[in-house]
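Omission of a single protein chain aside, the complex is shown with its protein chains in their original locations.
Read from first to last, the chains carry the letters A and B; within each, the first residue is number 1.
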Amino acid sequence: MGLGLRWYHFVLWAGFIAIMALMPEFVSKGTLRTIIFANFLAIFAISWDVLSGRTGYISFGHPFLIGIGAYTTAILTKRFDVPVEYAIPTAVIMTMVGGTIMFLPALRIKGSYFALVSLAFMELIYQLVQVIRPDLTGGTRGMSGLVTLTRGAVNGYYLSVTLMIIVALCMWLLMRTRLGTALSAIGMNEESVKGSGLSPTKLKLFAFMTSAFVAGLGGAFYVHYLGSIAPRALFDINFVFTIIVATLIGGASTIVGPMFGAFFLTFLLEYLRPYLPGAERYLIYGVIALLLYMYQPKGLYHIVMTQLDRFKKRADDD
Amino acid sequence: MTKPLTIKNLVKKFGGLTATDDISFDLNEGQSTGLIGPNGAGKTTIFSQIMGEYRQTSGKIELYGSEISKLSTPARIRLGVSRTYQVPRPFAEFTVLENVRVGLMPDSIWKMITEGPNVDREIELALSVGFSENDLRRTPDELSMGDLRKLEMARTMATNPSIMLLDEVFAGLTVGEIDQIAKLIQKMRSENMTFLIVSHDLKALEPLVDDAIAINYGKIIAQGSFASVISDKAVRTSYLGT
Partner (left out) sequence: MLEIIIQGILLSGLYALIAVGFTLIFSVGRVLNLAYGSYIMVAGYIYFYFSQLLGLPPIAGLLLAGILGSCMGLLKYNLIVKPLKGDHIAVEISTLILAVVLQSAVILFFGNSAKILLPIIPGVIHIGNATVTFNVLAATVASWLILIGLYLFIKKTHIGRAMMAVSMDAKGASISGVDIDKINMITWGISGFLGAIAGVFFASYTQLSPTMWVAPLIIAIAIVIVGGIGSIIGTLVVAHIIGFMEIISVALISPQLRGVFTMLLIILVLVIRPKGLFGREEL
């Protein structure tokens, strides 16, 4: 498969998994809950990264996909008493259908237009959910009292961390194959990809479906962790913003970048909470994000890697 | 024996401008033809129509006997025709090797995932167009124009074509670099590759082609052996602009 795996990849991943597994021993329940949110944000960020980070089709409406997964499983479990083990896979499939729908405009329009349309998709589902069959969707207020898969912080933590690590590892490996190369190539120059004998349409569809798969999975499990669903929080530009900023700060198109970006951001927000309780926190971290992005759009991952490269070069020179 | 490339009555209009004015010619297998003419004559437009980047206004394009007008650019490349671009368009954040890698990829997602890159072949291609070992991990922003043209060449070769359309592949190259590319083209000719080469550098072009076609204002103004075409009066005036 030509993954180019080295010994330090194994060590880093093993180390990371070990730390995450042992985390409940070291930290309080409160911190665990924060990490749970970070885990889910990481999943959403990875989902966004696979599509927008790689192919350059920036989506400002990712909650559209997450929402389909969330609402499908919520409606199935609460209104139709479908067991969770069937509801969640169905939710993922429905999200992939949604991903295909979102892909259709991407066939004919590019760049900025697509970004706008994705925003329109999110607005559309936000309005539809409140208006069409509110008896099913819970309308403007959403739903509560949904099936939760785990009880307590520790179990919730283990579920979220397992999900996050599986998703991260799979996507990381997938993007290391030539498929990842092809998707990145689309982001750099789609015309040139055609000129290399590759069909961008197939590749884009695959990217959309993979992104949708992860988004649906994350959305469905998230809803069963929270036990509730609220359209105002879900289909909110702040949520879009959080996902995008997490990915960019960490480093787009690296999978690992979004993961760490999600953690960085979640803890930054938590740290700011006692000082700025409300939405003002977004002010600080928005400014930080903006400055960081303009200084180095490739994110922290790139900054770290360049330093490591410099370190290696110096070591080679000695 | 079906000809690799047949163009019949090709016309391309952009609004009021006729860029391609009823052009017909064909290429036999292993034939190498030079396409010459002043700037703006319409040479690159012909290439673009063959590759499917522009849809012709009317006329036929046949690859190995089949009409390809309905096919997408990647589909035509898979049938065996490939081109370089006058303005190189490499993948800006990939190294030389990674750039070649994209050209080598099969258009199958399953294969992309399950099969790794053929790094030996990537290196082989890159070295064959004149890159040195040091250059292999450079990115396009670190390359000279000449290097970028070499990269275009390597990427085009990577798609494993049987017909190559070369668009000003010598521009910006040093004498030594031209020599290397010329040797490469000769080697491919001996392996029966079909060429259509656009070049302003007539001296470099001459040994590489069997014959030539001269174009001006979208029309063929001369066709035949290289020597006869470049000594043709109409061709000479087209270059001097009288």
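Convention: a contact is a pair of C-beta atoms (placed from the backbone, for glycine too) under 8 Å apart; a residue touches a chain by one contact, two chains touch by 3 or more.
What you see is a predicted model; the values in this text were computed from it and never measured.
> Which chains here touch the chain that is missing from view?
The chain that is not shown is in contact with A.
> Any idea which of A:109, A:147 or A:230 touches the chain not displayed?
Once the missing chain is taken into account, the touching residue is A:109.
> Among A:128, A:154, A:233 or A:308, which one touches the chain that has been omitted from the display?
Answer from the full complex: A:128 touches the omitted chain.
> Can you name the residues of subunit A that touch the chain not displayed here?
56, 58, 60, 104-105, 108-113, 115-117, 119-121, 123-124, 127-128, 130-131, 237-238, 240-241, 244-245, 248, 278-283, 286-287, 289-290, 293-294, 297
In this section, only the chains that are shown with their structure count from here on.
> Could you put a whole-Å number on the gap between the CA centroids of subunit A and subunit B?
It comes to 42 Å between the two C-alpha centres.
> Provide the residue numbers of subunit A that touch subunit B in the complex, in ascending order.
By the definition above, subunit A touches subunit B via 1-4, 174, 177-179, 181-182, 184-185, 188-189, 191-199, 202-203, 206.
> State the interface residues of subunit B toward subunit A in the complex, per the touch definition above.
Contacts found on subunit B: 51, 72-75, 77-78, 82-83, 85, 89-94, 98, 101-103, 105, 107, 109, 112-117, 155, 158-159.
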